[in-house]
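Let me begin by presenting the structure, written as structure tokens, before commenting on it.
A single protein chain has been removed from this complex, and every other one stays in its place.
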Amino acid sequence: MKKLFALLLAAVLLVGLLPLSSFAEEEKIVITWMDDRTGDDGEYIRYEFVIKPFLEKHPNVIVDWQPSKDITKQVKIALGAGAGPDLMSIDGPSDALELYESGRTIDLRPAIEKYGWDKTIYKWALDVATAPDGAVTGVPAQYEGMLFYGNKPVFEEHGWAMPTNYEELKALAQEIRDAGFVAPMILGTQNIPRRNEWWYSTLFGNYAGREATKDLLEGRKTFFDPEIAGVFTTYKEMWDDGIIGNQDTFAVTLEDGRAMYYAGMTAMVMEGDWFVINGMNNGMDQLIALPPSFREGIPQTYSISVGGCYAVNASCSPEKQELILELLDVIYSRPDLYAAALEAGDQVNCIPLDEQYLTGKLAEPVVEKIRLTDEAMADGRIGHCTWTFFPQDVRVYMYEKADAYLIGDLSLDEYLGEMQKMLDVHLANGTVPPVM
Amino acid sequence: MKSKKNVGKILAKGGKWFVLWTLAVFELFPLVQLLFNSFRPDQEIKAQPLGLPRQWTLANYPETWVMGGYGKAFLNSLWISFWTILITVFLISIAAYALAKIDFKGKNFFTSYFLFGMAIPSFAYLIPTYYIFNRIGLGNSLTGLIITYTAHNIPFKLLLLRTFLLGIPRELEESAKVDGCTEFQAFLHVTLPLAKSIVMTVAVLIFLSCWNEFTFASTFITSTSLRPVSTRFVKFTTEYSSDFAKIFTSGVISIAPIVALYLLLQDSFIEGLTSGSVKG
Partner (left out) sequence: MQTASIVKKEKKEKKWLVYFYVLPAFLMHLLFIALPALTTFYYSFFDWNGIGAKTFIGLQNYREMFGDSDFYVALVNNFKWILVFITVPVFLGLLMAAWVSKLKKTQMFFRTVYFLPYIIAASMAGRIWCTYLNPYFGINNVFKALGWTSLGKTLWLGNKNIALYSVMFVDLWHFWGFVMVMFLGALQQVDPTLYESARVEGASKGQEFRYITVPSIMPTLTFVIITIIMWSFLTFDYVWVMTGGGPGNASELISTLVYRMAYSHYRTGYASTICVFQTVLSVLAYAAMQLVKKRGWDV
């Protein structure tokens, strides 16, 4: 018993040292910012290249920066309970639209025009973040798109090249298998079925193509049209044929799938832009390419999405809103800081990077990727990532049922039919997200 | 005949030890892997998730501790656990005593209520309590968490304690009352000392649940400086790439105090009633 009391006493003493809560000085304005940047570098990058420059101009403000995992859930719970941060970096335009339509966030179009962000932000990205009534629901943050990566030393050793079309991919996959690899590539979806939509997005861009996808989302085509249905049958075909894993993608976690690539058990991966940094961090020398064309007449396409949006809480006072916009302005009007953030490993924003920074201190693979995707965007060879362009329930059904479809538990007709049913409702109600 | 019996006995004993150790290895294996991974560079884990460290490193610990802000997080968690344990143990021990020992109108109702309380999914009250705490100024505060954890811990721990108290013969308290004790004094001076090891077990279980709780901690607490230990590993995860060396290290760091506490209190666990404190 004595021991217990000693322990309790120690605990009391320890606890006594604690300040009860973090108290802000009265006269300062506090801006709370719930942010999606969590990793090791996230805090540093946000503080150094956004918050610090802002605070230098506004010493009377405190930015209460709240990095959060699972940002959408956090924001939703907070807003649902009538609270919520002043500024929130949410997952993308579909979430931004939902918050806006629920009356929780403000229209940012006036701000965008006032600060001239519309001149820098990519038009497609701004269009995507625009509600049917013309309001901008969130300022587009980073963009993401789907790419192919190859293990460079392995490719050079065998004299392989990144595939430019489906036939080449099939042939290469066979060669990789013949060379003794466990599989040509694998994308683990075990704990997070959502990863399936990475493949679907790639195929909407490179099998269906931009026009057909646009037709689908605007009601001129259905899921049953061969250009669209082919997205799903091609995925299953690659899965059945062992181009992606060994019919076991849902028995492998994303991390274990990546580990196989890093350990030299697979030779390629299909992932998003973010994998450039991931590869660099793991000392992998990579080939980076647009995904192959999967259908005659469809160019190699970069399927893109807006990977995040900044939305402003409607409960903020006008002066606070003004301060928040000034904070955001640091992100959009300071190319030097943006370049520095990129150097530190930040994601790529929906604004072009000036040529002068491309030759500077930026890492080689990052520059290579930016050049590759800039070129695709300039040519209009861009496609639709499902999580930005498809209605929420359609895309959730699409990825949640992917496993069932791949194993054969769900027939193609039923799969497509269900998605078409959901899409039809959105077409009738005019609730399909803006199409580019 | 006799020797055969002996052989059987030895075999049985050997078999028992075999099972004990096999289970121990089975239970420990994944945890040892976790420990190993905290001594490996992240790059190595990413290429080979399992196995012995090829390249031992101690760097993960200081880096994780500093980056994760574990100094502050430990204080936060200790503060939360301390008050939750104190309040909960107080509330449930008297209530469990009443429910186990005293006959009164509504006893069955209360017992059933707490059983029902165990059946409420946390999803059902996550958002409403968040709303309430925001309204009464306890949003984003450790106090809000302490209240929630206390309420959350009450049903199961109360009933557990009650179950154990049922095992203490009522005669002991009755005789104390004959000697002039009030019911409360009997509880305090007779029952509680006898139930010491059980109360301690319950306290450890409460500590465990406070220390590991993630959903409420990550939802209620938005300020980085107020976050408890259980939410800190998030710092090392991002949507697309996570630092597993640090995640595993943070796992080791966050279970260390519980293991330490467990070992520290081990004597009192074993003592319990077997130490002959039952005075008939």
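Order of writing sets the chain letters: A and B. Residues in each chain are counted from 1.
In this text, contacts are C-beta pairs under 8 Å (C-beta built on N, C-alpha and C of every residue); 3 or more make two chains touch, one makes a residue touch a chain.
Note that the structure is a prediction, hence the values are computed from the model and not measured.
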Omitted-chain contact residue, chosen from B:N134, B:T148, B:T191 or B:T224: B:T148
Selected from A:W65, A:F250 or A:Y357 as touching the chain missing from the view: A:F250
Of B:F74, B:F164 or B:F220, the residue in touch with the unshown chain: B:F164
From A:M260, A:I277 or A:M419, residue that would touch the chain that is not displayed: A:M260
Residue among A:G103, A:G159 or A:P318 that touches the chain left out of view: A:G103
In chain B, positions touching the absent partner: 16, 19-20, 23-24, 26-28, 30-31, 33-34, 37, 48-50, 91-92, 94-95, 97-99, 102, 104, 106, 110, 112-125, 127-129, 131-132, 147-148, 150-152, 154-156, 158-160, 163-164, 166-168, 174, 177-178, 180, 182-183, 197-198, 201, 208, 212, 214, 230, 233, 244, 247-248, 251, 254-255, 258-259, 262-263, 266, 269-270, 272-274, 276, 278
On chain A, residues whose C-beta touches the chain left out of the figure: 72-73, 76-77, 79-80, 98-99, 101-104, 182, 189-194, 246, 248-253, 255-256, 259-260, 265, 392-393, 396, 400-401, 403-404, 407, 409-410
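By definition in this document, only the chains that are shown with their structure count from here on.
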Sites on chain A touched by chain B in the complex: 1, 3-4, 7-8, 11-12, 14-15, 17-18, 20-22, 32, 34, 36-40, 42, 64-70, 74, 77-78, 80-83, 85, 255-256, 258-259, 262-263, 271-272, 274-275, 277-278, 281-283
Complex contact set, residues of chain B against chain A: 43, 46-49, 67, 75-76, 78-79, 82, 126-128, 130-131, 134-135, 139, 141-142, 196, 200, 218-219, 222-226, 234-244, 246, 264-265, 267-268
